[in-house]
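One protein chain omitted, others in place.
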Amino acid sequence: MDGAVVATGFDVARVRQDFPILSQTVRGKTLVFLDSGASAQKPRAVIDTMVRTMETAYANVHRGAYNLSEKATAAYEAARAAVARFLNAADEREIVFTSSSTAAINLVAHSYGRGVLKAGDAVLISEMEHHANLVPWQMLRDAHGVELRVARVTDAGELDMADVEAKLEDGRVKLVAVTHMSNVLGTVTPAERLATLAHAHGAKLLLDGSQAAVHRRVDMQAIGCDFYVFTGHKLYGPTGIGVLWGRMELLERMPPFLGGGDMIAEVSLERFLPASVPAKFEAGTPPIIEAIGLHAAIDYVESIGMTAIEAHERTLVDRATTKLSAIEGLTLMGRAQDRGGVFAFALDVAHAHDLATLLDRTGIAVRSGRHCAEPLHARFNVESTCRASFGLYTTVEEIDYLAEALVKAREFFS
Amino acid sequence: MDGAVVATGFDVARVRQDFPILSQTVRGKTLVFLDSGASAQKPRAVIDTMVRTMETAYANVHRGAYNLSEKATAAYEAARAAVARFLNAADEREIVFTSSSTAAINLVAHSYGRGVLKAGDAVLISEMEHHANLVPWQMLRDAHGVELRVARVTDAGELDMADVEAKLEDGRVKLVAVTHMSNVLGTVTPAERLATLAHAHGAKLLLDGSQAAVHRRVDMQAIGCDFYVFTGHKLYGPTGIGVLWGRMELLERMPPFLGGGDMIAEVSLERFLPASVPAKFEAGTPPIIEAIGLHAAIDYVESIGMTAIEAHERTLVDRATTKLSAIEGLTLMGRAQDRGGVFAFALDVAHAHDLATLLDRTGIAVRSGRHCAEPLHARFNVESTCRASFGLYTTVEEIDYLAEALVKAREFFS
Amino acid sequence: MFDDLRDLYQEVILDHGRKPRNFRRLEDADRHARGDNPMCGDRMELWVKLEADGRIADAAFQGKGCAISMASASLMTETVRGKTPAEAHALGDTFRALAMTGTCPDCGAELADDMERLQVLGGVSEYPSRVKCATLAWHTLNNALDDKQEAASSE
Partner (left out) sequence: MFDDLRDLYQEVILDHGRKPRNFRRLEDADRHARGDNPMCGDRMELWVKLEADGRIADAAFQGKGCAISMASASLMTETVRGKTPAEAHALGDTFRALAMTGTCPDCGAELADDMERLQVLGGVSEYPSRVKCATLAWHTLNNALDDKQEAASSE
């Protein structure tokens, strides 16, 4: 199961050594971790940075006129700057730290949704959204009288752009909120085209980059969207940290979401005056250690290089497509042209949970169920699937091993 | 600055060895960390637990039918059980993990506030609230037409119980939300009496235990309140994790707050059905590593024993009261009977920020400003204060050193 | 590759999973309940017919889910026939203990025969995330016997 130097010039064997957990065994078998799409493992650089912070430079941030707090504040704000560079944001202040992608989308749904959108306006999502980019808009619809429209997904698992356009036609859609990469189908959506289309119809565009930001270089200037969210734990960073990027002029127009310390400029018992962006959206003690850990994760990813990561992943995707397609009785969900390293599949003779348990016995960790995308499973008429998703430490050999195990599993259950 | 075995039988010197950061020097001086009220330092046990989790047992929780995810899920749920024991909650499911106290109070303000309270109902807070327990209620008032009442604080810095009672009189107050311990005055409020009083007038009681839970044993059965919140980073745990405890029957009646993965039982494009408590309130990937770290913090605190911690703190409070009261030109804010280790003060000849900078030069870390309690400073007619707050690693010698430094600082600025 | 998985997926389970017994609707049932583990997607409906003296005359179910949940429901419907509701509750408690711990210290002589049949599901205790698949049927039975309206769940 050791990785080899693959054609891309990316030394996956060396990369694997950066991740302590990968040397674990599971019930006596080498761990083959194929659930990075749910949450990625953490490189030593991230772990060490968090430890160093807690051991040498920890205090609450902002307002502290003493050395440790100044150090912690500088590190926290350096993390913001690192995220801004990572996304190529125009201004660091456009980076708002939240606790997850879910929290970031809810922030927009509450603040932009209730504060800027009006009853009668519409929000357009798609059939392939993660629940995090579905339920907040259902709540907004129910609480605020905003219409919720859902763009179709084609049989190949791509966003139906003709349907998107048709649903934008009447100009009532004021916000398009879609995934940049499906966590089930692997589909990467055409971000730039979506931005152009949305803007042409008077709508803003929010992209859920929870998956995409891990697999691609994402550039706010190039894409031209208006909001972008991602989550730290899928990008090899800690849990408890997420990011909302928004255009300055939008963030400035939005009312605060959560109330508390640090988000106010002035407060009396009668009223409060919100602080400026981004403080306005960061109520209370932020995830300090986690933001600093995310900074280390971004540095780590960039030290390898997004281009190398993308190329490595293309190799994995090609191999997985070939190998999995060849397995009798296995149905792959989604076969988009532009896709990342996420494969959901069903086996004719076994329920997804039974299959996952079986694979676990061989050391392979895959997720089973509906992957927080129940409507998408309904769309494809599938009760549940197993999902293998890749990280930058995933090897071609692991994919071969998965394919082999699936063939054997089919024999086992037949 | 080394701690000695104090009268309580609590070996503070040994305790200090558990905190790697305490051996730091600041500009060549030994660190005297007196800002634990803003955020506490982390013992090695917490740091090691987080590292071990990331190195050996990390994966996303719930839904994962494979070994690592089962391990992570078990550890995450064990953290919930530990918090339930720590608070003596009747049922583990009453423990909701959030990202902070601030997030927990906002959850109640949104979900209970908009979902259960009606326009015309009133919420009663006090003049000594942290902004986290003020601004969310102002937002609720403005958005939902709930009246916001504010109970007075006496000149001694205690909650004016007669005023509380008067404001409950007409029966329109449906929720009392007050601090269990002031982060500025150190005042501990009479929790049991508040519960009895609130209930007698048909109101529920939320206690903001962000400070109190660190200094006292807090027992949900004994207090009889309805909601309790605290935050991990002040309890020697990681940032990014907070706790809401609520009575089962209330949590069950409350609508969800944030939408996303894991908080739904069923979802179609048309509608969603919330999951049961506590999943209903934990949308998205939770702060997994942080919850597990909080568990280690609770174990650590309990290994020392809340009784010993309380006794040690009483020694510190007595010493600080004596020493600080003796300093010419120094005004202490608050002199409540029942108080914890938080002291806010102003020096006649120096602005709080200048004083904090001066103290920093001697290695002493204190906070300066209004400590997220602007209305309280207005109430006491003070522009800003310095605040020294103690942790279980604070020593009597550190307090003496602070007093000495304050005397010298006064000379310096005079 | 999967040899050591035979402890969980014994032939009996695969067989009951593929061809569950008593997989039908009982039109003249006295009791009825639904079971639902939304997170894993296991779902079932259970019908029970009672004798005049309150004993279980017949039990049948329909539903969909993994092999474990189907096999467990199938074995349960076979095992509870002829039992009083109290006996069925007790058996369910013992089965849950088995599913969670893998051992059955409480298995007194009076439960020995039944538990022997159910023992094939004991391997599930090694797979914490799957325990709830095995116990859903028994939670559903409790709700049916207690005439509870809400759907049972073992999550």
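Each chain gets a letter, A, B and C, in the order it is written, and its residues are counted from 1.
The rule is simple: a residue touches a chain if its C-beta (ideal position, glycine included) is under 8 Å from a C-beta of that chain, and two chains touch if they have at least 3 such contacts.
Nothing here was measured: the structure is a model prediction, and the numbers come from that model.
**Student:** If the full complex is used, which shown chains touch the chain that is missing here?
**Tutor:** A, B
**Student:** Which of these touches the unseen chain: B:A103, B:L244, B:A350 or B:L376?
**Tutor:** The single option touching the absent chain is B:A350.
**Student:** Considering the whole complex, which of A:D155, A:E266 or A:E411 touches the chain not shown?
**Tutor:** A:E266
**Student:** Consider the whole complex, including the chain that is not shown, and state which of A:D11, A:E55, A:E70 or A:D400 touches that chain.
**Tutor:** Looking across A:D11, A:E55, A:E70 or A:D400, the contact with the absent chain belongs to A:E70.
**Student:** List every residue of chain A that touches the chain not included in the displayed model.
**Tutor:** Chain A touches the missing chain through residues 62-66, 69-70, 73-74, 264-266, 275-276.
**Student:** Considering the entire assembly, which residues of chain B contact the chain that has been omitted?
**Tutor:** Touch with the absent chain occurs at residues 27, 350-354, 357-358, 360-362, 369-370, 383-384, 404-405, 408-409, 412-413.
Just so it is clear, only the chains that are shown with their structure count from here on.
**Student:** Got the chain A residues that touch at least 2 other chains?
**Tutor:** Those would be 27, 353, 357, 360, 369.
**Student:** Taking each residue of chain C in turn, which ones touch at least two of the other chains?
**Tutor:** 39-40, 127, 130
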